[in-house]
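First the structure, then my questions, so here it is.
What you see is the complex with one protein chain gone and the rest in place.
Right, chain A next:
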Amino acid sequence: MTTSMEKPSEPREPELGKPSGGPGKAAPAPSPRALTRARRRQAVVRFWQQYRTHRAGLVGLAVLAVIALLALTAPLLVGAGSQSVTDAPGGPMEAPSGEFPLGTDQFGRSLLALMLWGTRVSLTVGLLAAFLSVAIGTLVGITAGHFKGWYATVVMRVTDWFLVMPTLVLAIALATVLSRSVWTTILAIGVTTWPTTARLVRAQTLSVESRPYIERSRALGGGHGHIMSRHVLPNVMPLVLAQTTLVISTAILTEATLAFLGLSDPTIVSWGGLLQDAREAGAVSSGNWWYLAPPGLAIAVVALAFTLCGRAIESVLNPKLGVSR
């Protein structure tokens, strides 16, 4: 992949930037902090204006907003008791009806309520695992790109090794060894999906570090930490942001896969867990489609929404991907 990516916002040299639309000579020169704030606000506005032109991205965002709202309000919408097996209101495996729009599971709990609760787990695990993965990837990528030499060689060979290992196999191995909980799932996904991010970030780091102002900063006495955190990191952030949104959908899918394979905490309701429950209850061979289809579709919709958003962000931030200006 070609490494030269350009970031719309300028490198951090605030003293050279002019406050656009500033009041002019009358007022005293605004402080550098205010200038930075104004510039950032502008960048956000510009980003949003460009994002708005991507209809798919907007659809994805709207879908995500609705789902996030449902997840947050689940306790109000369906009540905390809806996960209880002892006060389950319905009979086992009821078909959809007025009372239970998506039918019931083998305990007689409303599947719609379980779906809503599952949203929380799937989103939480997806987000946290994606952040963990991207954090590891960014750390490895920036340090490998910055230090070069034997360190980079070793780290990148490790990355390559993780890259060629099938993610799912590695995650299954991890989830089997560790005790079953949500955190295990997050860890298993996080530590197995970072290599792509690491490679991307390293490439961007190399390109950023070849710019003259880095050399200037170094000449002025900037140390490794300063260069990496103050100059390289802000410049790879857009890439990292886009990557995160894309990794989330992978993480949600992997979480569902692990839960479906019975490798997550069985007492927690998640979409993948619902599919696993359905399989174990024999919903597949008895044709109870209402038990299987909704969690599957929900996973697909959320993954799709995150992908749409990620693509849109990517094309806004990366001019090479062909975006109308």
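Rule of thumb we're sticking to: a contact is a pair of C-beta atoms (placed from the backbone, for glycine too) under 8 Å apart; a residue touches a chain by one contact, two chains touch by 3 or more; residues count from 1.
The rule is simple: contacts and distances are computed from a predicted model.
The chain that is not shown carries the UniProt protein name "ABC transporter substrate-binding protein", picked from "ABC transporter substrate-binding protein", "Monovalent cation/H+ antiporter subunit A", "Iron complex transport system permease protein" or "Fumarate reductase/succinate dehydrogenase flavoprotein subunit". For the chain missing from the display, the contacting residue among A:P32, A:P75 or A:P92 is A:P92, taking the whole complex into account.
Touch with the hidden chain on the side of chain A covers residues 2, 4, 6, 54-56, 59, 84-86, 88, 92-93, 106-108, 176, 179-180, 262, 266-267, 277, 279-289, 292-293, 296-297, 300, 304, 307, 311, 315, 320-324.
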